[in-house]
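Missing here is one protein chain; the remaining ones are kept as they sit in the complex.
By letter and in written order, the chains are A and B; residue numbering begins at 1 in each of them.
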Amino acid sequence: MTSQSNWIPVSGSGDLAAASARAVVLPDHDVVIWRTKTGAVHAWENRCPHRGMRMSFGQVRDEKLVCRYHGWGFDEEGQCQNIPASPNAAAPPTACIKTWSCTEKDNLIWVDVSDESAGEGSAMSGDSDGVSSLMFCKSVYTDGDLDKVLALVGSARFLPLGYDGDGRDLDWSMTDLPDLVGDAIQILVSGAGSDQIVITGHQARDGRCGLHIMTPSTGDHDLDRQRRLHYSKWAKRLRWSLSNPDAAQDGFSVFS
Amino acid sequence: MIKLYDYILSGSCYKVRLMLNILNIEYEVVPVDFYPGLEHKKPEMLALNPLGQLPVMVDGDLVLRDAQSILVYLASKFDDSNSWFPDDAAARGQVAMWTAFGGGEIMAASAARLHDVLNYPFDIDQQRKSAHAAFVILDDHIAEQEIMGLDWLAGGAPTIADIACFPYVSLSEDGGISREEYPAIERWLRRFMDIPGFIDMPGVLQHWRN
Partner (left out) sequence: MTQIDSTTLNQWYVIQSSAALTPSQPRKTRLLGRDILAVRQEDGQATAWEVSTKGEQGQALPVRECYDYVWTTLGEPDGDIFSMPEFYEDGRRMVVCGIATVQTSPGRIIENFLDMSHFPFVHTDVLGAEPDTEVNNYKVNLRKDVNELWATECGFYQPKAMASATEGIEVDYQYRVANPFAAILYKTCPDRADAMDLVGILPQPLDETNCDIHYFMLVFDDVNSDQELIQFQQGILMQDRVILENQRPRELPLQRGAEITIRADAASIQYRRWIKEMGVGFGTL
């Protein structure tokens, strides 16, 4: 299940709005992810080189990420382009922020904070054939080690409800999803509510991990909306079960 | 004129200032020495509010305490659009439910802030844990509302419920409560700051309009 790739899925694409920034704190890296007004995503060290302010408190303005403390504006390459305290002088070339590779795939935002991270352009290997047009539903956070949490989810302990909502007697199976980059598991729900759920995640700070729950898009807007709502609610039950591993609940129970 | 007994760093007073500003109501501020003077615990203020809390609003002969109650009053009296505290029974029930959440569960974030900034003797771990539990519920709710095309806590338009919840959620970093895990809350905070008549308070990081 473990992939050789350094790519880490840190957020659903829809959870990073246009012209906004968010902090993603990985075990060894404080990262700011931000999106330009026109939609490009970037992942940088979450620190302004001037006075150390976390850039995730900043704002996106004119396609630059602007530091909250002194208004220094950094372009999409991480290079400072304007310093309001000194508006007529060019920003020093050393005023730049460390950038990491960042891309979007399967409606997730992926970052590579490894030493090999090229800053941009390092292509993501692998295609996610068979799970094309995945739709992001929700991220849930829980205590624990990502590998163990994914293994727990993947060890068939949690029975997913199919999309039909009433389905309590569904057949289901789980498979690894080797084609999807990163650690991921896939849950196939068959029977009346035949469906597919893909779960991947990232290790966050303080022993927390985030799980990103996705399902294929049908292409039908209204149907997709209902399905997103359904799996958002399902994700909450998954979170509950992970937090209460010894408790049993009808239709969503410990399965052993 | 309406009188507001106010403390600039109180998120609860800020709820009332927000409503007054959004509804464009003239009012007079009476600054109360909440800290370091603890004036809200002294006889003059206890006569207005025996609970010893801010805010207190005085309108003519009417004296009201509790930010949520004041929001109900102001919206009922001054909101001609009938949208901030709507008449419809089901809508009003939902608004009351999330308004109570703002004055209830969310206040754990206020306690954490009082601990971290002013050294109030609270169990900080417990307060932060309770605040996170409330934030999870709020984030889940907002995300599901959004999927249904609704931008606000109690429907498609902002209500006093949004005002009751906004201050201590947006000030949570003051109490060491990070919002990294709550992207839907972040979007809602941003939408809130675009409401006409929005004002900030110290510690609320307003987003700069492009």
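One rule holds for everything that comes next: contacts are C-beta pairs under 8 Å (C-beta built on N, C-alpha and C of every residue); 3 or more make two chains touch, one makes a residue touch a chain.
The structure presented is a predicted model; accordingly, all values stated were derived computationally and were not measured.
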Identified contact with the non-displayed chain, of B:Leu23, B:Ala157 or B:Leu205: B:Leu205
Listed residues A:Arg47, A:Lys105 or A:Lys138, member touching the removed chain: A:Arg47
Sole contact to the chain not displayed, among B:Met1, B:Leu118, B:Ala133 or B:Met148: B:Leu118
Residue numbers in subunit B that touch the chain omitted from display: 7-9, 31-33, 35-37, 116-119, 173-174, 176, 201-203, 205-206
Contacts of subunit A with the absent chain, listed as residue ranges: 30, 46-47, 49-54, 57, 67-71, 80, 83-89, 92, 94-95
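Assume only the chains that are shown with their structure count from here on.
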Complex contact set, residues of subunit A against subunit B: 11-12, 15-17, 19-20, 22-25, 37, 57, 59-62, 66, 68, 138-139, 141, 204, 208, 210, 225, 228-229, 232-233, 236
Of subunit B, residues touching subunit A in the complex: 140, 143-144, 147-148, 178, 180-181, 183-184, 186-187, 190, 205, 207-208, 210
